[in-house]
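What you see is part of a larger complex, with each chain still in position.
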Amino acid sequence: MIRVAVTNPNTTAAMTESIAAAARLAAAPDVEIIAGQSVRGPAAIEGPFDGALAVPGMLARMRDAEAEGARAHVIACFDDTGLDAARAFLERPVVGIGEAAMHVASLLGHSFAIVTTLSRSVPVLSDNVARYGLASRCRAVLASDIPVLSLHDPRSGAPEIISGHIETARARGAEAIVLGCAGMAEFARTLEARHGLPVVEGVGAAVGLASLLARQNAVSSRQGVWARPSRSHLVG
Amino acid sequence: MIRVAVTNPNTTAAMTESIAAAARLAAAPDVEIIAGQSVRGPAAIEGPFDGALAVPGMLARMRDAEAEGARAHVIACFDDTGLDAARAFLERPVVGIGEAAMHVASLLGHSFAIVTTLSRSVPVLSDNVARYGLASRCRAVLASDIPVLSLHDPRSGAPEIISGHIETARARGAEAIVLGCAGMAEFARTLEARHGLPVVEGVGAAVGLASLLARQNAVSSRQGVWARPSRSHLVG
């Protein structure tokens, strides 16, 4: 079996479980998912301040997952929180669910749009789109303004609100949709059927890519920004 | 089993076999590779003229592969020859080995360089890099000027020439290497070990991505350029 660690950078156990379920659905038969969460930090990551506080606890959990035999990592927050720090710190390759979803969406649609939770995340995600080089492929980043932890509360009306944004995105020329939050993974297949265009959620995309890397025994390049740090004893 | 069709757009059977071997090495245990080649056209694709002549015969083979149960396709030429036409024409999703290698390389290195065969391919590949949005991640596209069909002739000195280009690429800041020709796939692991930085070949990367798409029953968006053509009876 190939072990792939899926780490939720926030500290909400219910969200970790829902992410783990999405990850297992997407895994090949020889891939075992080991899911975990940040050992300390905020209950949800809503903006760069939460992100900054979440990273040390997330790195500690990811180090433990390597001790448990993980051969590749998934960071299960659509902001790709702490991705560069994780690549430098860890032995094995790391895939963020945000980058994974965008790369996969660019295979299924000539252009895509991201539908995310909070307005304040829009600039962060736009920066990431540009950083990954996919700005010319991204028609819009739309926010539903549903708090992450309310996505599965039936009173939030989340699937209907997201549906409305999918139609807005289509009108702006998006050919595929990226769901911009780990918590939206379970809506993907239903939305795809309803709207008749590809809907990509990042957990499955990242598990697929991390498995691909693990299968080839790939490791992150140490030539540049991901060179191993000299002070790694500081974590924990 | 999930069937993934790997189609060589040129008509050289020996190259199809070597590509099939690389594809099978990279496949998950539940993925079956069905390899084939263009039913007519040039023996190698060296530039856009060869590419234009290869596409009709490649599409005919890919249609047959769907009749044989393929749930996703790989086009095994680093130029991603005929990718848009194939996505429009075929039922199932299509991944080019060029785009696959670049997306995967961008997970393993903050930047990458492509080492390809012929100088005349450099502008085509540079255009593709830009079209996929990855220009800011690509440090160089270098040509070894070895004809595709001589790559495995020991007298060509191919691995040594490619090694030289890898060191040039590293000096220009590339953190990962993409091998820019389907025929180079088997050199990847040796070069990675020799140079100590990630070396990505496109066949394995594309098989991984196509498997990921097949596993999720994904299909190409029909909202835009890949809408089904009205005159598809013309192929064959």
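So that you can tell them apart, the chains are marked A and B in the order they are listed, and the count of residues begins at 1 in each.
Please note the rule applied: contacts are C-beta pairs under 8 Å (C-beta built on N, C-alpha and C of every residue); 3 or more make two chains touch, one makes a residue touch a chain.
Since the structure is predicted, the reported quantities are computational estimates derived from the model, not experimental observations.
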Report the copy count for the entire assembly; 2 chains are displayed in place.
6
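Convention: only the chains that are shown with their structure count from here on.
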Let me have the rounded angstrom distance from the C-alpha centre of subunit A over to the C-alpha centre of subunit B, please.
26
Subunit B-touching residues of subunit A, taken from the complex the two chains share
26, 28-31, 93, 95, 99, 103-104, 106-111, 132-137, 170, 173-176, 196-198, 204-205, 208-209, 211-213, 215-216, 218-226
